[in-house]
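Please find one structure pasted underneath; my questions will follow.
Of the protein chains in this complex, all but one are displayed in their positions.
The letters A and B name the chains in turn, as written, and every chain counts its residues from 1.
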Amino acid sequence: MTEKVFVGQSVKRLEDPNLLTGKGQFLDDLKLPGMLEAAFVRSPFAHARFTDLDIEDARKMPGVVAVYTAKDLPDVMQGKRILLQVPNPAITNPITQEPLASEEVCFVGEAVAVIVAESRHEAEDAAERVIVDWDPLPAAGHCDTALKPGAPVAHSDMTDNVAARFSLGYGDIDKAFKEAKHIIKERYVPHRGTGHPMECRGVCAIYDAVSDAFRIWSSTQTPHNTQRGVVDMFGMPEDKVRIITPDVGGGFGPKNQVYPEEMVIPAAAQMLGRPVRWTEDRREHFLTTTQERDQVWELSAAVDDDGYILGLKGSLIHDAGAYLPWGSIMPYISATTVPGPYKLGSYKIDVTVAFTNMVPTTPLRGAGRPQAVFVMERMCDLIGRELAIDPAEVRRRNFIPADAMPYKMGLTYRDGAPVIYDTGNYPESQNKALARAGYDTFPERQAAALKEGRYLGIGIGNYVEGTGLGPFEGATIRILTNGRVAVYTGATPAGQAHKTTLAQICADQLGVDISDVDVVVGDTGMMPRGAGTYASRITVNAGSSVRTASIEVRGKLLKMAAAKFDVEEDDLECVGGLVRIKGEQGDSIGFSDLAKMTSGMPGYVLPEGIKPDLEASAYFTPPQATYSNGSHVAEVEVDPETGLVTILNYVVVHDCGNVINPMLVHGQVQGGVAHGIGNAILERMVYDEDANPLTTTFAEYLMPTAEMIPDCDIIHMHSPTPLNPLGVKGAGEGGTIPAPAAIVAAVENALQPFGIRINECPILPQRIVELIDAAGTDKGEE
Amino acid sequence: MKPAPFKYHRAETINDATGMLASLDNARLLSGGQSLMAMMNLRYVMVDHLIDLNPVSELAGIRIDRDRVELGGMTRQRTMLESDEIAIRAPVIREALGFVGHVQTRNRGTVGGSLAHMDPAAELMGIAALYDAEITLTSTRGERTVSIADYPMGYMTPNIEPDEILTRVSFDLWPQGHGYDFREFAQRHGDFAVVGVGSQLTLDDKGEIDRAAVVLIGVDDGPVRLNDVEEALIGETPSDDLFRAAGSMAAKQEMMGDALITADYRKRVADAFVRRSLTNAAARAKEISHA
Partner (left out) sequence: MPDGKHTREINVVVNGEPISAAVEDRYSLADFLRKVIGLTGTHLGCEHGVCGACTVLVNGDAVRGCLMLAVQAEGCEVTTIEGLANADGTLGKLQQAFMDNYSLQCGFCTPGILTTLTAYLRDHPDADEPEIREALSGNICRCTGYDTIVKAALSVAAEMKGARA
């Protein structure tokens, strides 16, 4: 008899019934008796000191219960800043945020006081009444200018804006540049945007004075990091700080970060002895939730006559924003991602991380990779243009061949291990994408359209992405006395349906239906250790742990049943929530009965070697990252009179190894591409020279809508990795990473008749028209 | 982002509303609320009293009397979009409304609200200008009518006294068979236009343009009628060159710029869109026999 196999199937999501009927429990949906609501008083200046903070009027406002400034916070918090998440010796100035700024604010939106009131409305009323005596200071604007001599410093006690410096590379770069026939140079400038999950952030806290413990709900991707932050801030033991994530309405990176509000709200709850909640609103999200992607690259490629890249060198300036909560991880990822699927003869990059007076930057879907892929892919296009070689051919010539796997690149990845690509077939990936996109016949389509005055273009983006990073993500599997299977994991979903995928993996091992599996996620009280949901790592890490723990529990079930029936374990199987003797009419015993036996039946003696538990824990620790890859091809039409870009066709080849649930991977890819389209042509967080944000509503910062996102044509390749028992790789970011590269290339290709080059993203319509005007060439038709 | 406190008042009749407006301090009228509520949520606007016009049924409705249209201030955008009479007699209105917000906002948004809020990119302001509409304002002092040309006073500042309510907007229809076009440039559907263009024209029995109206929105505080372009079109036969020249003329107009959209870019888009709009309007116009 063959049993249902869930892994590899598009099973329906276990999460949906609640979410489809309004029964989801997001942070702002929690109802706790006596709950108070908080609002923050925030800086209107990018950089300022303040002397006097007058909260007397605010205190007297209706409904107000308390107003706190930095000095009103508990003693244990005084003088403390938020824990640096990823320390690194390259960081010269590891400065993180204070829970509330005490005398200097370094970006618009930094909090200086919190109001706690009976309702959010009243808290906001009182926030308006706080009078701050501001003394504005010069602000560090874009990271490029921030590093120039004499630029204003982002923090008044610093002498310059350098946050970190490092270099990395491999091979003999000088030799490459000496020998190359062609040196091709370009400057690339990707811009800031942010994640904008539809649910903003939020924190809710209770302090239990009897046991001196916190219970904190946070809309976060990483409850265990928040726990570490709170433990550090309050000097409490881990077991007194429980962080629970309710349903999380999207993350995309910025919720993978410990925020000041996650310290201040528990402090308020402790001081007041009542539950306190703060729900971030969209305006605060624009001002205070971390962003990413401002960088400046100066790159030179040493190339021979045939377009082979002998060496690539240059510099990268990365904008850290005002603080360094995540250290220098993103520019490090950027720098190591550049070579991608290509065999560069040599590589050298000098990285400077710059402080600015803008909201801090932390990993955002892709985490430094979209920029790296953008510069590498744009460089391939430029090489093709300079040497009159088709851009696809330039890439073909430089690909790492499939038979070179596993391929050691020569760099060290962020996990400290050398970059070794495990599996993948990069040339084949591009071939498949080009074939599906009709790349060979595109010149005819382009020429025909041009005759009608329409400008079509095509562009390619290839990428390799390190996913599934350690250190670990654990799982505990337990058989309950009602026969159901409980899975506890540190994984914290924000829409990725981890409950479903993990249930699939577990159900297959235990021979139960996925509806018999209850997955508990994102609760430090249920799973003491965890890392969090970022870097496309959950299926790899938590998935592998679930598998291992499930197998162990299965072994325990079989062992007990074998003792009971007095048969060999090999004669038994787990099917439909039973352990039964193989064969036609074999005896069987339910999981429930076995669980009851282990929980101790009076007078029943446990068989030899059986411990009173039907439970197992596993912490999968991957030896290194596993590398997903893919190729995107975009076909666009550009209206050169307005700069409007329309995406006509979008092909994705995606290789994330084995797939647990194809429809979920489809959703990650399609949604990721939508985000990438935003990063390519829509979403730009604009600041003026003094670091004041200018796009602070959804009317100014444009998110992709249903009318602009095409249905991607997605082709899956499967190069399983040997690095984990499931053979899976991460899938959460690959949709986003190469999209700006492919789309911008297509736009540039469409506008070939005007001879423009596009070295920035996103590229907005106005900028396209400006570039055309600046090129000033005749378009050669009409 | 919650609004500051205010007191809500429900008006049932125009008299109710004007009475309250005359007697309450720092009061504001609430019609569709699709701009005002957002600004109040952001606390850009704070009022002490909010007078709700939604229950005032006498303010809503489309009346067409021979060649004259009267739109009550509280007529919903959706009602106009779905009106067959509007679709037949003034199709440019339907075309323009397709660019106004989204289904959810058109279900609430009103003509009067849009004209009173006077966003520079308001499509309905463009329509009013295209038709040389008259706007009727009512207060306890009586009624007054302002022509659309005299209506904008500055950025988001209409010619409405603090005690006045915009009760209706009226204009003459164009003859059957007129050509029309409304289009606007925004990167996403329903967003504020970088530039919008409305145009209408009629052709005489020789196929020459004998009447033309062209308006730009999004480029200045209020809509801009392109009188010089209109004059240049009269007596001409539609042609690519003619409309290309019209576009270039439109681009000479002074236009506003801001931190996100420059004046130069608006000019570039206006150039193209005036040409395209007129081309389409001419294609739609049927020659009218004056015989």
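Just so it is clear, contacts are C-beta pairs under 8 Å (C-beta built on N, C-alpha and C of every residue); 3 or more make two chains touch, one makes a residue touch a chain.
Predicted model, so just to flag it, every value in this text is computed and none were measured.
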item	value
Missing chain: touched chains present in the view	A, B
Residue of A:Pro275, A:Gly671 or A:Pro762 touching the missing chain in the full complex	A:Gly671
Listed residues A:Pro99, A:Gly169, A:Gly193 or A:Gly249, member touching the removed chain	A:Gly249
Residue among B:Lys7, B:Arg141, B:Lys206 or B:Lys286 touching the omitted chain	B:Lys7
Positions on chain B contacted by the hidden chain, ascending	1-8, 10, 26, 30, 33-35, 37-38, 41-42, 48-50, 52, 54, 78, 101-105, 107-108, 188-190
Absent chain, residues of chain A that touch it	10, 12-13, 15-17, 19-26, 28-29, 31, 62, 119, 121, 195-200, 247-250, 252, 281-283, 494-497, 663-664, 666-667, 670-675, 697-699, 703-707, 709, 711-712, 735
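Keep this in mind: only the chains that are shown with their structure count from here on.
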item	value
Geometric centre distance via CA averages, chain B-chain A, whole Å	44
Chain B partner contacts - residues on chain A that touch it in the complex	120-121, 124-125, 128, 281-283, 641-642, 644, 681-682, 686, 688, 694-695, 697, 699-700, 702, 705, 707-708, 764-766, 769-770, 773
Touch list for chain B against partner chain A, complex	1-5, 42-43, 185, 187-189, 191-192, 194, 259-262, 265, 268-269, 271-273
